[in-house]
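As you look at this complex, bear in mind that one protein chain is not there, while each of the others sits in place.
Our next item is subunit A:
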Amino acid sequence: MFKYLNPKRFYYAVGKKKFLEFILLAVFMLFFYGPLMYMCITAFGNVYEVPNIFPTEWGFKWWNFVFSQKSLVSSIVQSLTIAVITTVCSMVLCIPAAYSLARFRFPGRKIFMLSFLLTNAFPKLGIYTSIGILFYKYNLMGTLLGVVIIHMINSMMFMVWLPCSAFQAVHKQQEEAARDVGAGPIRTFFQVSFPMAMPGIMVATLYTFLGSMEEAQGTLLVGLARIKTMPVEMYGIILDYPGQAGAVFAILLMIPAAVMIFAMKKYIGPEAIAGGFKMK
């Protein structure tokens, strides 16, 4: 049986092109899923020491450990709370902005759009430092509000660009038709423009939520280690506990992302994302 696994045999069986593709795929899979697999193995290994390739004892020991740590559990709650607040505030603030950018032509519109890129173009640390100076002045350091503002700044680009292009895809006539049959401007927005732009808005919301869930740098700096979200807690765990606890925690951190992506897989696609970056 093993002779059929001989690379030479395989090479001639499938041809040169397929063989190279296979190698490339294998390398890619290993590169992509290797760390993920290692993480999963680690998380379920009660005893896992250096010379062994696999854990010598499997189990949920580290899971129990993580859940017994009060600070870890509270950080999960903290993370979710901040992510929800950030997402809601971001929507309330950015969606009207996106709508007006999509509908009205005013001087400086393009510059305004591009300005959202700036926060992502500079090294974050520099921005956080200068924000820190302002935050100290307004007593926002170490507060929930301060952290939410930092998260919102990071999400703003997605939250404006993606819904903006989604609103542009709604035709003026469709809104006018709604006005024509008797809907006022506000009803027209909520029952016609908004639902029709929903796919784009959903993708942006997802980015905002996930971005907030995994943001560590800014949270750590502005939160002054008083606001402990999961990624912030991760730093401590990596330093203080064995790798297994970190792996368990990483998996926990992944769950909300995986759930959200699965729930919204209908809306997420290369076109939806690429569409958001068209400058119209």
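To be clear about the criterion, a residue touches a chain if its C-beta (ideal position, glycine included) is under 8 Å from a C-beta of that chain, and two chains touch if they have at least 3 such contacts; residues count from 1.
The working rule: contacts and distances are computed from a predicted model.
The unshown chain of the complex is recorded in UniProt as "ABC-type quaternary amine transporter", chosen from "Colicin I receptor", "ABC-type quaternary amine transporter", "Extracellular solute-binding protein" or "PepSY domain-containing protein".
Touch with the chain that is not drawn comes from one residue among A:Val66, A:Cys94 or A:Val192, which is A:Val192. Among the residues A:Leu30, A:Ala121, A:Ala177 or A:Val259, only A:Ala177 touches the chain that is left out of the figure. Take subunit A: the residues that touch the chain left off the picture are 171, 173-174, 176-184, 187, 191-192, 195-196, 198.
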